[in-house]
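The structure under discussion appears below in the form of structure tokens.
What you see is the complex with one protein chain gone and the rest in place.
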Amino acid sequence: QGAEKKDFKVAWSIYVGWMPWGYAADSGIVKKWADKYGITIEVKQFNDYVESINQYTAGAFDAVTLTNMDGLSIPAAGGVDTTAVIVGDFSNGNDAVILKGKDKLADIKGQTVNLVEFSVSHYLLARALESVKLAEKDVKVVNTSDADMASAYKTPDVTAVVTWKPIVSTILESPDARKVFDSSQIPGEIIDLMVANTTVLKDNPSFGKALVGIWYDTMKALASDAAAKEHMAKASGTDVAGFDEMLGTTKMFYEPKDALAFVNGAELKTTTERVSTFLFDKALLGKDAKSAGAIGVEFPDKSVFGDKANVKLRYDATFMQAAADGKL
Amino acid sequence: MRLLNIKPDRTWSFALAALPFAALIGAYLIGSGMRLAENPNDKLLPSFNAMLDAFRHMALTPDPRSGNYLMWSDTLSSLSLLLTALAISTFIALVFGILIGLLPIAGTTFGPVVAVASMVPPLALLPILFIVLGLGDGAKIALIVIGTTLKLIRDMALRVKDIPSELLIKAQTLGASTWQIALRVVLPQMLPRLIDSVRLEIGPAWLFLIAAEAIAADSGLGYRIFLVRRYLAMDVIIPYVIWITLLAFLMDLGLRLLQRKAFPWFAGARTA
Amino acid sequence: MRLLNIKPDRTWSFALAALPFAALIGAYLIGSGMRLAENPNDKLLPSFNAMLDAFRHMALTPDPRSGNYLMWSDTLSSLSLLLTALAISTFIALVFGILIGLLPIAGTTFGPVVAVASMVPPLALLPILFIVLGLGDGAKIALIVIGTTLKLIRDMALRVKDIPSELLIKAQTLGASTWQIALRVVLPQMLPRLIDSVRLEIGPAWLFLIAAEAIAADSGLGYRIFLVRRYLAMDVIIPYVIWITLLAFLMDLGLRLLQRKAFPWFAGARTA
Amino acid sequence: MTGIVFDKVWKEYGDHVVLERIDITIAPRSFVALVGPSGCGKTTFLRMLLGEEAPTRGQILVGGAPLKVEPGADRGVVFQRYSVFPHLTVLQNVMIGREFEHSRFLGKLLGAKRRAAETEARTLLDAVGLAGHETKYPAALSGGMQQRLALAQALNRKPKILLLDEPFGALDPGIRADIHVLIRKIWNENDLTVVMVTHDLSEAFRLGTRVIAFERPRNRPEELERYGATLGDDLAAQTQAGASITRDFEVWPKKIASPLGESDAGTQLDLKLATSNDNPAAS
Partner (left out) sequence: MTGIVFDKVWKEYGDHVVLERIDITIAPRSFVALVGPSGCGKTTFLRMLLGEEAPTRGQILVGGAPLKVEPGADRGVVFQRYSVFPHLTVLQNVMIGREFEHSRFLGKLLGAKRRAAETEARTLLDAVGLAGHETKYPAALSGGMQQRLALAQALNRKPKILLLDEPFGALDPGIRADIHVLIRKIWNENDLTVVMVTHDLSEAFRLGTRVIAFERPRNRPEELERYGATLGDDLAAQTQAGASITRDFEVWPKKIASPLGESDAGTQLDLKLATSNDNPAAS
């Protein structure tokens, strides 16, 4: 590392907020922007989200799509200095707590809750429990693979799940499924990002520019081109109606200025502190972490939450700013 | 007459063989019917009609996005990975199996490490594999190869050791060198036995293929199953599973035929 | 002297056997060293110290939350599932293997369905399995049983068919009924062979156990591996994998010893 | 009575006629030795007698009644190989027949019955010269010992007919002589009809009261090929392809009730059988 390079690899996984990357790769938008900067960008689809982050953390990819929380707990905690280049959206109802046959969130007390441990679902559960003055010890958490969540719900043993779309939609088709809490009640806390390796980005700013360029071109297509939307819907294994339903609970930032407003807002700092605290409680900031601030997070205004000597996650608005200013 | 002396004739054989299949289908129909009666939108045990629809959709209607027939392009992509991987495993197993089985030096050197390595659960080491091998088709092939090749090697080595020592002595008295023995005595006798071993590895190979496609892929039978699993689209999954089973069965049958045709001496020598 | 006639003596054997292991460890050390030099926090190939730390943390320090030693409670939970499942498979395989191999009627009835079913990739049908068996330990055991038992049955049936027909005839001339033949001639001859077959299924059994624990669990070796995979804690995963390998190896060894001790006649009869 | 009648028996496998019009009556208490070149159908003949194979045409009568279509306890057998159970000790191998007989469900005797069966088995083992080897497994025995064990095992069930398929083919001459004495002894002292296949003509004449020779006809397809003949009339060639009896000797002098006393081993056995209490052959 530390040198200029020409060939970049980007990993993305199947999730409503990241489906544009698949379309961008297939439709030639990626190539268009890569050519413009004289580089090549390989866009690789992952079905397994965690594996895509692991691969990025291990250095096999230069950029990856992930949530703010996973960015902190996996690459940043793994010592990989990571910069959020694009803030694409936040979950606004995509993630939900679902109870079988019970209408109130408080009924979750004492139940076994199936979810992907240490994922945003776990965080959502923590936030949900907080809202009804419960703690995680009031429930029993069983780690359950996201791929099998839908079928797991069909078994009598499972009475409470926390998961995300499209699994949420599938589960809600069951007549006994009740959504008792969702991410729209904690807006802006589960943020979907495109992050890149900070060193790579510093040495190759054109890579960041290309990413942003690709993204907002694709956003335009998604907003206006029915074929593009159909493509994304298909690729995520559903139809346009299903995809629209998911988009409805996703706060997409179609314009750079919307994303800028969000990333420059004060809310982001509170969220970061909350997430860091959650991760610290779960010992996910590394074994040596002494406090929730063990890993420093830098914001666009260069202010830092936590350890300034150990900044590993950075929200960088300059690329989105360039897009907003038409300077790509 | 003792039960073990009763041999059903052709018609009876056929009827008896069909029985369990009929029972399975019947059980499915009843289960599916019950669930659908309760909730007509139930996705878990779809009706045969629903599966037929899904099959038609996947196999007989071109995908508007790519113009491909999805099921066929999935099949093509999976099969090419699978067959490449099996070919590689087979080759490696043949070489190392003969080395380990025939040469005491190679046996003591590689025997233990192969025995230990074949116990490692490859799925747990996926991250390392993917880093080392990248994520392309190469990694998927490698996973299948790693998952199947060690057992194949052990199998081959055992079968090489099963060759009566008389034959190896005889070859030496005919002036054969180690290399000539490997090439003209051991190798040709191993080929049909290799087919038996490979047949046993078809199942694991599919397993690893599906696991690999579940992690990173954009086509393939395992990928499709994984993709639609989030929607609990059993109407797609079940036909795909049946199709995979059929493919595996046909591969097995093909290998059996190959064995019979290519090694006419083997059937006689095996029973002797 | 021909290469195939050179037999290394004890010291040489030991040195040769150690060679590949040393090479593997060396390769790991170099790879790990290189990655750590670049990024001291690298998680993919942790140093031996880091792994030792993690091992100490998992195996020798009680978990503050539950007070358990995590590695031991994981091991206990996994092993009890695995052994229960293997016991069930073994029993089923023995019964059906003997039925299918010994009785032509049972063979024609169940042979084809077992052959086809053993080709079905069990992981793809998990959802249906869940419905029938729920999500608890039962389902995990069932997955392992389904994953291993069909192959075991086929294996057993083949080995029953391998019994020289002379022995079955002889038993009949001694007045044995089908039941007596199954009980006193076939069963005892199958037991040591069953051990061979079960040894081959230890690997797949672990695989299915890990897969099952990845689906829904709150303890177990596979659970832990998949959990910590979320933050690429290879320093935990690698000791766990080594531990699983060791367990599998010990099980294999135990079965081999059992075979030797419990069936003293077998070694002689096999070579005959 | 245990006379055996082959009534115009044919045996064919598909197109291949193995045995052709076998028409023979075997008197009770005979010791028939069956000789003939390899592949002529001797084993096939024996397998039909066993009930393992059914004749394609004709029928087999035993004691006047049609042969049971499956092997049974009235016909004992010793094959050249695989005649004893590898997983049972010598003693267990002999006892198992009795266990099958008296324990329908478990196939295993306990208590007094077991002790009785064991004594009986030990006597038999003593008679065949295997005393002292009771706890060994067959794999630890030599070929000759295995065959003696197989004989003891078969005899323990007291069959009316004893079928032997080259039982001594793999033994060395000294042991073979011993065992010849043994088999004659056994035949003499039990109400037994013996049919033995052998390759060895001298063995056949030494032991048999009657020697039957099968001949493989020259015009079998492979032979034809070899001798370069053309097949000519297909049907004729086919119907003539089976082996049939070509020679049938009565051996004189009649051997019944004249034990071979000349050899040492013979007298030794004699003594052993005579001193045993519950061996019915000795009473």
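Residue numbering begins at 1 within each chain, and the chains themselves are lettered A, B, C and D in the order written.
Keep in mind that, in the parts below, a contact is a pair of C-beta atoms (placed from the backbone, for glycine too) under 8 Å apart; a residue touches a chain by one contact, two chains touch by 3 or more.
Note that the structure is a prediction, hence the values are computed from the model and not measured.
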## Note on the structure
The listed residue (B:86, B:103 or B:185) that touches the chain absent from the view is B:185
### Query
For the full complex, which residue in D:3, D:28 or D:169 touches the chain that was left out?
D:169
### Message
What does the interface between chain B and the hidden chain look like in terms of residue numbers?
### Response
164, 166-167, 169-177, 179-180, 183-185, 188-189, 263-269, 271-272
### Query
On chain C, what residues meet the omitted chain?
1-2, 5
### Residues belonging to chain D that touch the chain removed from view
37-39, 131-133, 142-144, 169-175, 199-201, 225-226
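Note that only the chains that are shown with their structure count from here on.
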### Query
Using mean CA coordinates as chain centres, what's the chain C-chain D distance in Å?
46
### Query
How many Å are there between the centre of chain A and the centre of chain B, using C-alpha atoms for each centre?
37
### Message
Can you compute the centre-to-centre distance for chain A and chain D, using the mean CA position of each chain? Integer Å is fine.
### Response
82
### Task
Check each residue of chain C and list the ones that touch at least two other chains.
44, 127, 131, 172, 177, 229, 232
### Numbers and ranges of chain A residues touching at least 2 other chains
54, 58-59, 148, 150-151, 154
